[in-house]
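Every protein chain of the complex appears in place save one, which is left out.
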Amino acid sequence: MIFVITFLVFVMLASAIFACISIDLLNAVIASGLVSLITAILFYTLQAPDVAMAEASIGAALVTAIFVITIRRTERKE
Amino acid sequence: MYFIGIIITGIGVIFLFLGSLGIWRLPDVYNRLQAGTKCTTLGSFFTIVGVGIMEPEWFWKTLIISIFILLTNPISNHALGRASRKIGVKLYDGSVVDKSKEFDEYRENL
Amino acid sequence: MRKIIAIILLFILSFAVLSSISKIPFGISKTKVGKYYINNGIEQTGAVNIVTSVVLNYRGMDTLGEVTVLFIGAIGLMAILSTITRKTEKKLTPSSSILSTGCKFLFPFILLFGSYIFLNGHLSPGGGFQGGAIIASAFLLKYLGCYEKRINEKKFKVAESLGGLVFILIGISGLIAGGYFLFNFLPKGTAGTLLSGGIIPIIYIAIGFKVGAEISGIIDNLMEES
Amino acid sequence: MVKLIFLTVISGGIFLCFLRMLKGPTPSDRAVALDTLSTVTTALLVLLGYIFGRKVYLDVSLVYAVLTFVGSVAIARFLEKGV
Partner (left out) sequence: MNFLFNNIYYIGSFGLIFIGLFILMTKHNLIKMIIGLNIMDTGINLLFITIGYVRKATAPIFSKPDLNPQNMVDPVVQALILTAIVIGLAVLAMALSLSIRIYQFYGTLDIRKIKEQKW
């Protein structure tokens, strides 16, 4: 169990770093979606299903969609 | 009942792993979509229903979850495949048939 | 140069923060107020989910402030985006028939699921905030799939105002009946059934409508006005 | 014990999808990897709920099953210039 959690934390940090270094903004948005996805699993393992549900319902769809709409209205390259 | 559930869940987990392996190994977007749609839909269906069989009280709720996955997963993958076809992501060099291009030519000649 | 300075600053900050946070132990119960809520929550509020009773009953005032912040955020977004002059109409690709049919098919189910989440907020994980976000996702899906369909803004504003009004009215009637704001004046019922918890399900329905209407309004403004 | 083996195998799947998300040459590859990862995650959440032994936790995975495809559809509509 603890090995799986350690692995998930390192995947989360690596995707956050990928969101930092990528030039294309769409890649950064996809990586931040992955961060939100794994954070919901961590909330779940910390016995907080209410918070996990909020993070899933907001981070999965709405944040990605809002970022994508904004990138369409502005420009895509950093 | 418990052992039937374990076996079904094991089959589902193996399918999930194979789908992810396909995501990593296959050469281009469209091939990866094959692995990402079919394998993981079947795998997650088996995994979730297997958990429901292991714990018979949970069965109906797990069935609802898997039905929702069966409904939603193909839609998103279809949208992704169509979008990458429209923006012109290239096919793998070794691919032998391109039905979408043939269909476009057929429609232009109509 | 900028990156080096940033990394040095981060190291100093991380040293300070880690030296202060290392006094906090991991995995031990720390606060007494949480214990009190867990031990007395079911008798005092009637809700099975203690998080719900903390959000709506013990700390209901905070939730009112939070809903106000959300409302101000939506108003500010509307005010900023309304000053943008529209440029030439962009040509948009229509969605494929599979996508639009799927969205039309799934839309009522997602609405139903959202209302299940905020009706069962006091029995299972979930509640008004999550249910509102799910309902807003249903409207977002409608915008993505079938582009020509728009929401009726006037009805959404009515739903949002009604949600806020019901919250404040229930709080004030609690003030009249029992002496403080958000007093639980309705009968509590047997814990674990749908009709229990006094005022908690009613306020969660109001919050669900309010949050759903607000986030849908945000998406509508972002999609349409710019 | 068997459940822990299942968890480990699913984590291996997550790792492979994550590698494709890091490497993928085009944004489409990354979006496909994210979509697959969300499906794998739903199965992982159901298994974790079985390990914790609470039926009420299944609601979270229901949210995942219903909602994660909206994000993928948003990225797809962005790629084909439809938003």
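Order of writing sets the labels: A, B, C and D. Residues in every chain begin at 1.
We adopt the following convention: a residue touches a chain if its C-beta (ideal position, glycine included) is under 8 Å from a C-beta of that chain, and two chains touch if they have at least 3 such contacts.
The shown structure was predicted, so the numbers you read here are calculated from the model rather than taken from an experiment.
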Partners of the unshown chain among those that are drawn: A, C, D
Those residues of chain A which, in the complete complex, touch the missing chain: 2, 5-6, 9, 12-13, 16-17, 19-20, 25, 28-29, 32, 35-36, 39, 42-43, 46-51, 54-55, 58-59, 62-63, 66-67, 70-71, 73-75, 78
Missing-chain contacts mapped onto chain D: 52, 54-57
Chain C residues touching the omitted chain (full complex): 2-3, 6-7, 9-10, 13-14, 17-18, 21, 24, 26-31, 33-34, 37-39, 41-42, 48-51, 54-55, 59, 62-63, 66, 69-70, 73-74, 76-77, 80-81, 83-85, 123-125, 127, 129, 132-133, 191-192, 211, 214-215, 218, 221-222, 226
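Just so it is clear, only the chains that are shown with their structure count from here on.
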Inter-centroid spacing, chain B versus chain A (mean Cα positions, whole Å): 22
Centre-to-centre distance between chain D and chain A (centres being mean Cα positions), rounded to whole Å: 11
Gap in Å, rounded to a whole number, between the CA centres of chain D and chain C: 24
Numbers and ranges of chain D residues touching at least 2 other chains: 14, 31, 56-57, 59-60, 62-63, 66-68, 70, 73-75, 77, 80-81, 83
Numbers and ranges of chain C residues touching at least 2 other chains: 93, 95, 99, 117, 125-126, 130, 134, 137, 140, 144, 223
Partner chain D, residues of chain A touching it in the complex: 1, 3-4, 7-8, 11, 14-15, 18, 24, 26-27, 29-31, 33-34, 37, 40-41, 44-45, 47, 49, 52-53, 56-57, 60-61, 64-65, 68-69, 71-72
Chain C to chain D touching residues, read off their complex: 92-95, 99, 109-110, 113, 117, 124-126, 130, 134, 137, 140-141, 144-145, 147, 223
Chain C-touching residues of chain A, taken from the complex the two chains share: 49-50, 52-54, 57-58, 61-62, 65-66, 69-70, 73
